[in-house]
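Shown here: the complex without one of its protein chains, the others still in place.
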């Protein structure tokens, strides 16, 4: 995925805590999705928006599908980087993609994606607002 | 605490999952508070109430203080029992106490407590409703 | 997926706790993977094995890929069922599949899958042991 990662990306540094690990001495597989969320928030914030503000504008982005491929384990105290970008702005959904890198930002340890619906406060699908997809051009 | 545990108690069986453990090969210390919550829910449900119903009646029980003493580690796949009861019904708060037991229900592995305020939907303290403290007499 | 779900399945009941929910008032998307793990453990235990025993025999099953599709939200205090089975026994990996049902066991709320490598204590891939794939015939 490294070749065609979205140009308008963000990188979030993260130090692995004990609470994220499991008895196999690596980060538990569900924790990657927490990391993905943190990086989505960072992507928005780097573009002067926050998901809280999106909600305040009446738009919610519930996850419809989530995927992760685990290549090499993350261990306690590792410094890692989560790279994030938007792969696709669809009519009523958004596809975020992720790569987790080691400390040197050269080795990919995991990749993933999350697809989000665009819904209003009643949970009804709505078109992705233009002010949201316009973020793509920021960086 | 074993001697004076509240009489109207409940016991919740629980099988330790991988996701609850950490790299020290034991259950991570924050996870005990999830177990306490599960046992509080079980205590209410055994008395034909649920916390969801309490909220629907306009009462919320946010945690004001939480405490846990860790005696012996819990390991992956262990079958444990969480014992729970109400130690004190105060005017506007409730004190739950907990004991975590091994599979034989004879060895205490941890003890704890959580103090909950009684508040309304606006977060204002309200007296503990009589229908709530009356649960104590059920069992 | 309902049509061709593996025949040798297991069903795990689960009551949604507060700690699994998020501010959108639904179960947080990463929590589904904890539920999947719990159901895997239940599937093994119903066949008189536990993942702990598997590890004691020198076999580890790290997750290589995980996927979840979220159809309808899970809410606090909901009673749900996680259905689990093995879709494929490959030479050196195993594909578990999942369906999450509502209380009536008729409505699918989510589906998912996890692919696990078979490795030894050194992390080297090894063929799936015959005593493991033989579990498929138990039920």
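Read from first to last, the chains carry the letters A, B and C; within each, the first residue is number 1.
Methods note: a residue touches a chain if its C-beta (ideal position, glycine included) is under 8 Å from a C-beta of that chain, and two chains touch if they have at least 3 such contacts.
Keep in mind the model is a prediction, meaning the values are calculated, not measured.
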| item | value |
| --- | --- |
| From C:21, C:93 or C:128, residue that would touch the chain that is not displayed | C:21 |
| Residues from subunit A at the interface with the omitted partner, ascending | 15, 17-19, 33-34, 37-38, 41, 50-52, 76-77 |
| Hidden partner chain, residues of subunit B it touches | 24, 26, 29-31, 33-34, 37, 60, 62-70, 73, 114 |
| Chain not shown, touching residues in subunit C | 18-19, 21-26, 28, 30, 75-76 |
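Please note the rule applied: only the chains that are shown with their structure count from here on.
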| item | value |
| --- | --- |
| Relative to subunit B, chain with the most remote C-alpha centre | A |
| Chain occupying the middle, per Cα centroid | C |
| Averaged-CA centre spacing for the pair subunit C and subunit B, given as whole angstrom | 27 |
| Separation of subunit A from subunit C, taking each centre as the mean of its C-alpha atoms, in whole Å | 24 |
| Separation of subunit A from subunit B, taking each centre as the mean of its C-alpha atoms, in whole Å | 34 |
| Subunit A: positions in contact with at least two other chains | 24, 26, 30 |
